[in-house]
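All protein chains of the complex are present and in place, except for one that has been dropped.
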Amino acid sequence: ANTSANSTDDVKIMRLANVVSDDRSLSKAFYKFKEIVEEETKGSIQVEVFTNAILGGDRQIFEGLQLNTIQGATMSTGPISQFEKHFTIFDLPFLFPDEDSAYKVLDGPIGQELLDKLPEQNIIGLNYWENGYRQLTNNVRPIETLEDLQSLNIRTLENAMHLKTWNTLGANPTPMNYGELYVGLEQGTVDGQENPVGNVVNSNFYEVQDYLTKTNHIYNASPFIISKPFWDSLTGEEQEIVASAADEVMEYQREVNRQESEEGYNLLEKKGMEIIELSEEEREKFREAVEPVYDNYRQNFGGDLLDQILSEID
Amino acid sequence: MKVIKWLDNNVEQTLLVIFSSIMVISISLQVFMRLFGSSLGWSEELARYCFIWLIYIGISYAVKKQRHIKVDVIVLFLKDRVQVILNMIVNIIFLALAIFIIVYGAKIAILLFGWGQTSPGMSVPMGFVYLSAPVGLGLTAIRLLQQLFKQYKYFKNMDKEDGYSINNKNSMSI
Partner (left out) sequence: MASIVLFGTFGLLLLISVPIGVALILSSLLTLIYSGILPLEFISQSLITSVDSFPIMAVPFFILAGEIMGKGGISRRLFNTAESMLGNKTGGIAMATIVTCMFFASISGSGPATVAAIGGIMIPEMVRIGYDKRFATSVVASAGALGVIIPPSIPMIMYGVTGGVSVGDLFIAGVIPGILIGIGLMIYSYFYSKKQGYTGNGIPFSFKRFFKSIWDAKWSLVMPFIIIGGIYGGIFTPTEAGVVAVVFGLIVSLMIYKEIKLKELPKIIADSAMTTATILFIIGTATAFGQLMTIEHIPTRVTEAILSVSDNTLILTLLIMIILLIVGCFMDTTAAIIILVPLLLPIVTELGFDPVHFGVVMIANLAIGFITPPLGVNLFVASGISGISILPLSKALIPFFFVMLITLGLILFIPQLSLLLLGS
């Protein structure tokens, strides 16, 4: 009740929302951001953190930013691409061979160019935090080669590019609601799923999955995005504080996320999962196999942005 | 006139049957196709959006049939005349809410159409999904006005012939 009284005065309330649990790096980063911004603005911006989908799922949060019911958020580029098509490119499988090449592209002019498209959606994109690489788990067999993947039922997002990717890899992609996934894996409605390692840990998938292959098939960047009406309501000084806090927190978040992933793998091994590294040469086969997905992308979106990214990585 | 009469009698039922049928068929297909090793990418989403439309059209139908869930113990202790007045007040409150949702729901739908946001599975504009609330509550508003009209007429007649009781058993839920 106190906060509401203040909000009509000069204190600006900034509600941050995400859908990951409170102890994940993306949430810890919110708390750090809160600390910095409240201190630097001497309380003229008051930050409230709502993790764990308390304020709704990704779609609701994004719309919340558009409507300024929520002021700041991070979410994977996948859901963002439903609003701003250019972000679809980050769902291309095996686009970034490693984190450093992802950082190089995202933190450079290409990343900025994409963020600059968000104001059309009434949103300001500041920079790219991360949820890390998506990995494949299943409970049929250790996936070491492309052949191992054939006709496995893999739960995917209800997303055309993901469906096509797993189809071209020879699996049987099965869209299923995340809320029903645990039971689906437990009961064998699907054989496997693909998510960043943090999700595998948080959702206890290790209880119902035997093998994890480090496919690194999609790097999940999580842009830090802000409601444009809120951004416009800030003074120039406040905007600067928010932007520089976001940059500082981004470095912190990526660092914590790397540690968290390491700890995640250790935990999964301790829980009895077999962790499989994909050999360089096998990864190359996967990359070649998904070439139709790239062709399809070029047909639909043109090749300019993709070529820019590929030349940046090389 | 014939068309309006037909719509008055059937519009909600017809839509509800259509949406329910699509939901049942597309999820049946989803299970069936998965068992045969080729999953669908649109079935869940289609069913879900029909479900949302079904809810908001169903709200109107439930007003027509006076079946919304409420706590009406106090009403049972009131005299018939007071009951009718209270029922009219409740309907007016509901009507005010319906108008709010029509205005703000349409506003969001229009904004979403403008931002061009589409659904992940079928790539339909999300504005269509959000239209369900203002359209459903639009129908609801019409139903509420019909009832207010009936209640007003009934109330007027009560002055003339006393002692006839209105059926107020309109609480029902699952």
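By written order: A and B. Residues from 1 in each chain.
Basically, a contact is a pair of C-beta atoms (placed from the backbone, for glycine too) under 8 Å apart; a residue touches a chain by one contact, two chains touch by 3 or more.
Since this is a predicted model, take the numbers as computed values, not measurements.
Trainee: Sort through A:31, A:182, A:252 or A:301 and give me the one touching the missing partner chain.
Mentor: Final answer for the missing-chain contact: A:182.
Trainee: Of the residues listed, A:43, A:57, A:108 or A:302, which one is in contact with the missing chain?
Mentor: Considering the complete complex, A:57 is the one touching the chain left out.
Trainee: For subunit B, which residues touch the unseen chain?
Mentor: Residues 12-13, 16-17, 19-21, 23-24, 27-28, 30-31, 35, 44, 47-48, 51-52, 54-59, 61-62, 65, 67-76, 86, 89-90, 93-94, 97, 100-101, 104-105, 107-108, 129-130, 132-133, 169, 171-174 of subunit B touch the chain that is not shown.
Trainee: Going by the touch rule given at the top, which residues of subunit A touch the chain that is not shown?
Mentor: Residues 1, 3-5, 7-8, 13, 15, 48, 50, 54-57, 59-60, 63-64, 67-69, 176-177, 179-180, 182-184, 187-189 of subunit A touch the chain absent from view.
To be clear about the criterion, only the chains that are shown with their structure count from here on.
Trainee: Can you work out the whole-Å distance between the CA centroids of subunit A and subunit B?
Mentor: Their C-alpha centroids are separated by 37 Å.
Trainee: Within the complex, which stretch of subunit A touches subunit B?
Mentor: The touching residues are 63, 66-67, 82-83, 120-122, 151, 153, 157-160, 163, 172-175, 177, 189.
Trainee: In the complex, go through subunit B and note every residue touching subunit A.
Mentor: The contact residues of subunit B facing subunit A are 34, 37-42, 44-45, 108, 111-112, 115, 117-121, 123.
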